[in-house]
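Only one protein chain is missing; all other protein chains are in place.
Chains: A, B and C, in written order; residue numbering restarts at 1 for each.
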Amino acid sequence: MTPPRADAAEDTGLDGVAVELRGITKRFPGTLANDAVDLTVRRGEIHALMGENGAGKSTLMSVLYGMERPDAGTIRIDGRDAHFGSPSDAMAAGLGMVHQSFKLFDSLTVAENVVYAAEPRRFGLVDRAAARRRVRELAEEHGLVVDPDARVGELPVGLRQRVEILKLLHRGARTLILDEPTAVLTPAEADALFAVLKSLAAQGRSVVLVTHKLREVLEGSDHVTVLRDGRVVARLVTAETSADEIAAAMTGRAVELDRIHAPGTPGEVVLDVSGLATDAVHDVELAVRSGEIVGIAGVAGNGQSELVEALAGLRPVTAGRVTLNAQDITHASATERRLKGLAYVPEDRHAVGTAPAASVADNLAMGHHRTSLSSRGLLPPASVREHAKRLIERFGIKAATPDVPATALSGGNLQKLLIGRELAHDAPLLLVEQPTRGVDIGAIQNIHDQLIAYRDAGHAVLLVSAELSEIRGLADRVLVMYEGRVTASYGKDEADERSLGLAMAGSAARAGGISHTADGSPHTNAEATD
Amino acid sequence: MNNRISGALRSPITFSVLAGVLIGALFLVGTGADPITAYGAVLTGSLGADGIGSTLTTGTSVLGMALALAIPLRAGLINLGGDGQMVLGGITAAVTGLYSPLPAPLTVVLALLAGMAAGAAYAVLAALCENHLGVPLLVSSLLLSYPAVSLASYLARYPLKEPGSSLPQTRALPDGVALPAFGASTVTFGLVLVVLAAAAYWFTDRRTRIGYEIRMTGLNARFSAYAGVERRGLTLKLMSVSGALAGLVGAIGVLSFPYRFVDGSLTAPGYTWTGLTAALLAAAAPLGTLIASFFFAVLQVGGLAMERTTEVPRELTQVLQAIVIVFLAARLSFPRRKAKEAV
Amino acid sequence: NAAAKNDASSGSAKSSGKSFTLVTPDAVGQNEFLKLAVTGVKAAAEQHDGSQKVYESTDTASQQQNVQAAVEAKPDVIVLVGFEFADLVAQQAKAHPKQQFLMIDACTTKTYKNVSCAVFREHEGVYLAGAEAGLLSRSGKVGAVDVLDTPQFRRYSDPFAAGAKKVAAKTQTSTRFVGGQSPFDDSARAKEQADSLLSKGYDQLMAAAAAGNYGVFEAAKAKGAFAYGVDVNQCPSAPGTVVDNVIKRTDVAVEKGIDTVLGGKAGTTVSYGLKEGGISLTGLEAGVGSSKCVIADHKDVLKKVEALRDQIVAGKLKVDDPAAS
Partner (left out) sequence: MFFDSDLLMSALRALTPILLAALGGALCERAGVFNIGLEGMMLMGCFTSVTTSWFTGSAWLGVLAAALAAAAYSLILAVGAVTLRGDAVVLGIAMNLLAVGLTSFLLRTVFGVQGTFDDPSLSGLPLVGGLTPLAYLAWVAVGVAAVMLSRHVWGLRLRGVGEAPDAAATLGVSPARYKYAAVLVSGVLCGLAGAQLALGNVTLFSENMTAGRGWIAVVAVMLGRAAPVGVLLAALLFGLAEAAGFRLQGLGLPQQATDAAPYVVTLGALFLTTARRRRTRPSSGAAV
């Protein structure tokens, strides 16, 4: 059995309406997540849905995809009324969704993931050969090449994204919903994704794209709908709008976008790494000085996470030497490193950076519980609470009380909590991974300002980000990692998107000169270009 | 204040206890017994003047084991080897009591410490299996428990055997090598020790650094590891405390009447399971563990009393206990390392 | 009405008489030995126009609680069955010198004025059963399956071997222990242990495996071998397989013990063996014919066994007691 293909172009012209939502209202206890939202998606278009964290984008998509029932409102697909009780109803109506966090089975193969719940069968058994064939066919047809027999858990994120899209195509989805699909992709991967999306749209499929990234929206979409506090505040034609207009609609105020911050004034070497090797990392040399931000750019899966984990003491070092303020910490435990002056914002704020079920106060105490908050092994609850109140105030975290569980915070607020907690250590060295992933524009600015202020207070910051605009805006120097090695190094002014992109893709054009530029010599000629 | 009362009334605990009591009453009516009489017998039998002593004695062991299992559970670690650790603690205390050259009071202290040390050492063995051999703690502790029980049984039957006794038991401890009892009752100083341990646990959990680290590990192990809490070290520490408490319960058992190690007498009443359920129900929270332990002790002692005074079999209280747990478990859910991860 | 247990005690009709409380170490259930004790105490209550209660324990904690409760109720005699109670009785007898205790099947190490004891010489009966086995065995191999490796249970295996060797010197003997997580209930394990003997050619098995006896009988039946029961006539559970039983008249010991205590002769120990009629074999009792026991068809064997019994009763033959060290 082969699932039906999309033959959208045959019945209606490209101007037909694929999805029409009218008056969708969804209430959660205490929140009106969607308030009479209208949304029209035409056939063959890429429609961007934007809004700050908590604006109601994911909720709206959940309603459309049958995961949540709306309290009010109607859904029409291809002109017909639809009542979705579950995602399978939505799938049957030709919808398909790629969720913000991938919904894949790590231990299964690519082919198994693609055909899951729509399997080609022989005598009731899964026809594996047919499944493999199907994956290859689809991959060729849409330029989404991936090995059908690979275990998904072993694939890099970019390829997992492809598996997600293959899943939808296998089911013949005519409308694809993607929730923040590029949050974890590098620019090159994102560009490849948009190429695929555009070709799908050209075939007559529709794409609904939820994202925080203005650049993508401007380059890739046809229409933009902006949500704020659960209401539609703008419907724009992409060709006729600007980044500023969208941003203003989202936040309700004018915002400065993609600022390039003034360079810092580097001082002593704080972190010195020589010849470091660990899993998937080879012979890394780098130095970070006080008063500077060193950015590490790279396609996910090229050793950045492993490098940072090794520096944070969560992964054993197999060779090389690491010093922090001239003290050897190569084999120190995570705790020792923290006591010697290291703070760390990890990439995954839900699974690693916080304990979602614990209170905000307890989450804010982590790390501080060993130093300022405790004496002689005691940790008075009152001081934990006081500390939390101080940080909530200082970093503008929106939490009703310090006692609510961290799950009650929105993604952006949770990230503020995490960054605030680590900044509050006042540690000479801060490791930050993907500080603004999935965070809205307003929160991004807040976080960027905090990082710059931290640098200017004379601390060293090592920033890992897949967001080139972020790296370029914040970093005083940029290193590129490729296949576990630092393959290129740029000064603030040299780091344009094109050459960074090339280096991330493995072009070793500048690999020659790293050892000298990586040692932290300041690039005084950098200009502030706000 | 009013809020708190109505909150407590609507809590799953109240609901579960009431549901259990109600279903139990249906059972009773079904077998032709009078629920009021039966439940009255449970209460007077366990809390009345004649029963409270037994309740406190049973409670000593239940609470001790509950604490032993709650402490690692707070960090998401399940120790299923309580039986083995308790029995080793008991037999070690017996050996110490029999052979110590010290005066009796010092021997008692030494026996308690030796029992705790033996339990701790054995629990650490299970922790090492997890840390270094990759055998999940749940399984390593469970499997290690059986050989320990067999070993103690062997020691009681052969080298330490009471000559001439038909019972597999060690010789009686010398005069005076015993925990002081309260008056003529069976309640010993062991109760004080266990309650002190509970208080220490409460204090550690609420007000200390390590307590905080343990709680955070239980809520998200990756989070605490990220912040530098060393998991293997913590596992070792928690298991040693857990084993020490289990060993203490064993030692208390041996240092109380009949002042010897009787094979099977420590494990037969099922303190380990009762304790584990109490700890699980309370999500390992100190106060909750204490209350749940007391509740189970009341049910156990009261059930026996009910059987003595009415025709109702004591299995009914066992059923009651299980029903309360089922109801509570179905409405309670708390974070723990997923079983899958443990495999 | 299930909530009124002891009719005699709650009703006022017969309340003029004496009161007795029996405390058992385990649940009575299918434990024939304990069932007989209950029969004994009921008979005594009837005879003395009194009332009785039975407190069943399951473990040391409940034994302790039940004895405590019994003492607090102050009956005329507290009857305790089993060696588990030795320490407890010693403690309580000292604390309550007015309270009369009757211990069955065991005794305190020290003697107390208010503690009377009745003990059994099971080994004498087991010895005779062993002799039957020795005479009946075709393979020359007789074995035993005990609950646990304890002196008390060895009383059911060692004399069995001795008895068999007495009549057939070359007999091979072996003993297995059920063990495991619940040795008293695990009939499947008991059956496996029996099987391990049967597979080695053992064809006569003494079954002292508590509830596991049924497993032993099943195993023997399946292999066409024979088994020996304990305490009461177990032949009806596996007719054609169970040869004979070592009967232990606990009921008699309880009834007579209570009589003795009430008669003012407390503080004594009575030992019941073949001579006193406290221990016997089903085959040696009246009614063998209807007992469904295999031995009923072996009059010749019974003759020889009777001769051995007479020697023991007369004191000419002494059977070693494994529990006396």
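Note that in this section contacts are C-beta pairs under 8 Å (C-beta built on N, C-alpha and C of every residue); 3 or more make two chains touch, one makes a residue touch a chain.
What you see is a predicted model; the values in this text were computed from it and never measured.
**Student:** Given the contact rule set out at the top, which of the displayed chains would the hidden chain touch in the full complex?
**Tutor:** Result for the missing chain's touching partners among shown chains: A, B, C.
**Student:** Any idea which of C:Q30, C:T109 or C:Q311 touches the chain not displayed?
**Tutor:** Only one listed residue reaches the unshown chain, and that is C:Q30.
**Student:** Tell me which residue among C:K18, C:R176 or C:K248 touches the hidden chain in the full complex.
**Tutor:** Once the missing chain is taken into account, the touching residue is C:R176.
**Student:** Identify the residue among C:D105, C:D195, C:D231 or C:E276 that touches the chain left out of the display.
**Tutor:** Only one of C:D105, C:D195, C:D231 or C:E276 touches the chain omitted from view, namely C:D195.
**Student:** Return the single residue from B:A25, B:L47, B:L110 or B:V139 that touches the missing chain.
**Tutor:** Considering all chains, including the one not shown, the answer is B:V139.
**Student:** What is the set of subunit A residues that contact the non-displayed chain in the whole complex?
**Tutor:** Looking at subunit A, the ones touching the missing chain are residues 65, 67, 86-88, 91, 97, 99, 102-108, 112, 116-119, 121, 124-126, 167, 278-279, 309, 314-316, 334, 352.
**Student:** What residues on subunit C make contact with the chain left out of this view?
**Tutor:** Output for subunit C: 27-31, 148-149, 174, 176-177, 179-182, 185-189, 191-193, 195-197, 199-200, 211, 214-215, 218, 236-239.
**Student:** Footprint of the hidden chain on subunit B, which residues?
**Tutor:** Contact residues on subunit B toward the absent chain are 27, 31, 78, 129, 133-136, 139-140, 142-144, 146-147, 150-151, 153-154, 157-158, 221-222, 225-226, 230-231, 273, 276-277, 280-281, 313, 315-316, 318-319, 321-323, 325-326, 328-334, 336, 338-340, 343.
Please note the rule applied: only the chains that are shown with their structure count from here on.
**Student:** Among all chains, which one's averaged Cα position is nearest the averaged Cα position of every protein chain shown?
**Tutor:** Looking at where each chain's C-alpha mean falls, the closest to the middle is B.
**Student:** Would you kindly tell me how far, in whole Å, the mean C-alpha position of subunit C lies from that of subunit B?
**Tutor:** Taking the mean C-alpha position of each chain, the two centres sit 35 Å apart.
**Student:** How many angstrom between the C-alpha centroids of subunit C and subunit A?
**Tutor:** 76
**Student:** Can you pull out the residues of subunit A that are in contact with at least two other chains?
**Tutor:** Expected reply: no residues.
**Student:** Can you list the residues of subunit C that touch 2 or more other chains?
**Tutor:** none
**Student:** Could you pull out which subunit C residues touch subunit B in their complex?
**Tutor:** Interface residues on the subunit C side: 1-5, 53, 55-56, 58-62, 64-66, 68-69, 72, 83-84, 86-88, 91, 95, 106, 109, 148-152, 181, 323-325.
**Student:** Touching subunit C in the complex: which residues of subunit B?
**Tutor:** The contact residues of subunit B facing subunit C are 31-34, 37-38, 50, 53-54, 57-58, 61, 146, 157, 163-168, 172, 184, 186, 257-260, 262, 264-265, 268-269, 300-301, 304-305, 307-312.
**Student:** Please name which positions on subunit A make contact with subunit B in the complex.
**Tutor:** Checking each residue of subunit A against subunit B gives 312-314, 333-338, 344, 346, 351-358, 362, 365-367, 369-370, 374, 377-381, 384.
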